[in-house]
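Please find one structure pasted underneath; my questions will follow.
Excluded from the complex is one protein chain; the other protein chains are retained at their positions.
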Amino acid sequence: MNTHRFSEPLRGIVPPVVTPLLDTDTLDVAGLERVLEHIIGGGVSGLFMLGTTGEAPHLSHRLRRELVERSCKQAAGRIPVLVGITDTAFVESVELAKHAAECGADAVVLAPPYYLPLGQPEFQEYLDHLITKLPLPLFLYNFPALTKVTIEPETVRRAMDNPRVVGIKDSSGNLIYFKRLTELAKARADWTVLIGPEELLSDAVFAGGHGGVNGGANVFPQLYVALYRAAEAGDLARVRDLQARVLKISSALYTVGRHPSAIIKGIKCALSCMGICGDVMAEPFHHFRENERSRVQQLLLDLAALAKVS
Amino acid sequence: MNTHRFSEPLRGIVPPVVTPLLDTDTLDVAGLERVLEHIIGGGVSGLFMLGTTGEAPHLSHRLRRELVERSCKQAAGRIPVLVGITDTAFVESVELAKHAAECGADAVVLAPPYYLPLGQPEFQEYLDHLITKLPLPLFLYNFPALTKVTIEPETVRRAMDNPRVVGIKDSSGNLIYFKRLTELAKARADWTVLIGPEELLSDAVFAGGHGGVNGGANVFPQLYVALYRAAEAGDLARVRDLQARVLKISSALYTVGRHPSAIIKGIKCALSCMGICGDVMAEPFHHFRENERSRVQQLLLDLAALAKVS
Amino acid sequence: MNTHRFSEPLRGIVPPVVTPLLDTDTLDVAGLERVLEHIIGGGVSGLFMLGTTGEAPHLSHRLRRELVERSCKQAAGRIPVLVGITDTAFVESVELAKHAAECGADAVVLAPPYYLPLGQPEFQEYLDHLITKLPLPLFLYNFPALTKVTIEPETVRRAMDNPRVVGIKDSSGNLIYFKRLTELAKARADWTVLIGPEELLSDAVFAGGHGGVNGGANVFPQLYVALYRAAEAGDLARVRDLQARVLKISSALYTVGRHPSAIIKGIKCALSCMGICGDVMAEPFHHFRENERSRVQQLLLDLAALAKVS
Partner (left out) sequence: MNTHRFSEPLRGIVPPVVTPLLDTDTLDVAGLERVLEHIIGGGVSGLFMLGTTGEAPHLSHRLRRELVERSCKQAAGRIPVLVGITDTAFVESVELAKHAAECGADAVVLAPPYYLPLGQPEFQEYLDHLITKLPLPLFLYNFPALTKVTIEPETVRRAMDNPRVVGIKDSSGNLIYFKRLTELAKARADWTVLIGPEELLSDAVFAGGHGGVNGGANVFPQLYVALYRAAEAGDLARVRDLQARVLKISSALYTVGRHPSAIIKGIKCALSCMGICGDVMAEPFHHFRENERSRVQQLLLDLAALAKVS
């Protein structure tokens, strides 16, 4: 069922898909189905399950496996499915990767273990060993604000020697770092570089990146796909228009709450207001209360025109 | 088999026990037996399994359960067993707590989920809900360098309203914060306040704390017990002598490696040199190589006299 | 002698000019003359004296005044001169601003006082009062890594109500923040937004910024001006070429030393190798020793072709 052989970069929008829940440990199966169809229908290039936006670290291992299975089934080979396997425990990462392979996923995605901060040689050694255990191609995932560790350019360069490692997603928000990644990418024609923060999507593409893993694409997939395409085509005027809209969405929707979790809460709440899936969060987090929810509801009315692309 | 009813503070040394391994997912059963006897024989007041020193986040869930079961069996009610249940996933924390209760553990220990940084109200809400699911008394665990979240004094004060929460371990290294905790403790005669960093053990006791959860007590339990007792007795001269020795041990043994993991590696390596258990680390970490190992070996010779208490 | 009335944005490259020294408190007058001619001859749009690259905080107040006087005289109205007045002491900032006005400077530049971290309302109140004392238009300067304080978008918006504040330079390296600034800029047709890190120059222009205050423009002014113009013209292919060269220069030249001062040391050393001015640093810093210097010398040979623009 594999749809992408990673013999060339994965281009376009690969949303970090939310995990619809009925309660802290029950998957919202119908909601997941609707979310995936909503996203796939928007023209995205792949699905990234079990990322930060997918609340992966906060899900039970059982639920993670169920989510992977159902997502792969639903995607049904239409677009590649990438599965986050980041875990503080080596063994759990390997187990999840095997499960993902059995379910028909196309690749796995890995950030450094995130409890005790790893030294760079420690991460390299860990990676070297882990790769030998993985049945699927691997994307690296750089998110130092959460993992306490930057995947240094030299570590990326080393990893590129291994053909089983096929790309990197960068959520550092540091475009200078990202540019170093695109410099490195010139050494491998099949290597993918994707950016996390949607506010930097067009900049990333201009800098030689291949696309974005943008949370807002859960809500408005067409808009993000259109922005990606405009950037890819070098259509500066259209990029300015669309990127400004994305910026407006993110500065409105992601700041309704006060804590770092507000981004995920905002996305789930918006999807809930749109009738796509519920807004239940995995604990330790809780969904927006009535007050925040009505602000999101109002925002969606304001943003509707922004999100519409011709 | 419960040995402590927490109707009064838990006083003394409660080492954060290392997890002896044969490989990344195989418990060193005989090593664990020897470690526990070594520690219990040193006069400690309790065992803290699955803490940071126990590499808990890096162990598979299966191995965590096995470790808890065997530790409780081995302790056999001689001293209380505390079990770390910190996890990014609510469900996994609850499951582990239930397992700990079934194995006969005396209490559980919980730090905030450590991936996305929690706002304080988010942690409070999480805690309020989690407590209702726990079959055992709960100790809080403050370690902001690793969890990104400080358990604020006001949150501690709120938690003290619940009799199922019986104390706190503080590994912040911030003695001013610790003193705020001992101020708060005056409101509950049964409330325990323990300190993590062994370099501050006597200061913590002078400030009204009840003891320490000190990694070095894996190696030299008698020394730490003696230091605790001297501080408890207000024997300043003896405290100065013993605390200076502990300082020498920590500045020597914990700085053989370069990364934050060096503390755990140093402890395990020392235990290995002493023939008590092996030095295998759970991945992503690796044991000291020959070079570091021989430095530890040499250090142990130098420190032997320091560690001897009369 | 004022050359710019700031009735429209200041567009292009405004290098943060190095301060050539004979020793820690003696200005290299001839070196300054050559540096300024080198830069002005490169087609830049203005000069920013006494910025971070100019080592302002490390110069005596006497030398700062001398530098301002000589720079204004040398510029002779050909391009506007901006003078950094950032200081921890209110009084010293005001005095320097008055001196700058007397010397014929065109504007002053101010970052928040940088010892005790200011709360945002504290900075706003400070700014409101300071502005009333300034004889020249003011640019804000955001550099949170050094001042510990981000000038929050809301603070910028408030400052824009005052017509005496005419723009902002952002050295945060955070392009998302920069984009918020260009959003705000739409409210005032005369408002300038400039970017610090040269690695982000084209991105900043695409995002609606007006140019760059880039350290590397001390060395290769033509290259930075050409990159700015290509970005302004929307010439994506040329931007890719030139921005990649700038990236190569910065990753080579600014990493010869190990400490944050390495950027300034690298620039001064390059200018010294080129015979334009000496490489003496104001204490607490010292110039590169022989080892680093020969690496810079070699780099300049490698980079010469890169820096040539047609």
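Which chain is which? They are A, B and C, in the order written, and residues in each are numbered from 1.
One rule holds for everything that comes next: a residue touches a chain if its C-beta (ideal position, glycine included) is under 8 Å from a C-beta of that chain, and two chains touch if they have at least 3 such contacts.
If you're wondering where the values come from, they're calculated on a predicted model, not measured in any experiment.
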Touching partners, among the displayed chains, of the absent chain: B, C
From C:67, C:282 or C:296, residue that would touch the chain that is not displayed: C:282
Hidden partner chain, touching residue among B:179, B:259 or B:287: B:179
Of C:88, C:162 or C:294, the one touching the omitted chain in the full complex: C:88
Missing-chain contacts mapped onto chain B: 173-176, 179-180, 183, 197, 199-200, 202-203, 206-208, 234, 236, 239-240, 243-244, 247, 251
Absent chain, residues of chain C that touch it: 24-25, 52, 57-61, 63, 88-92, 95, 112-119, 122-123, 125-126, 129-130, 146, 258-261, 264, 282-286
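Here is the rule we go by: only the chains that are shown with their structure count from here on.
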Third chains touching both chain C and chain B: A
Chain closest to the middle, measuring from C-alpha centroids that were averaged per chain: A
Rounded Å distance, chain B centre to chain C centre (Cα mean): 51
Centre-of-Cα separation between chain C and chain A, whole angstrom: 37
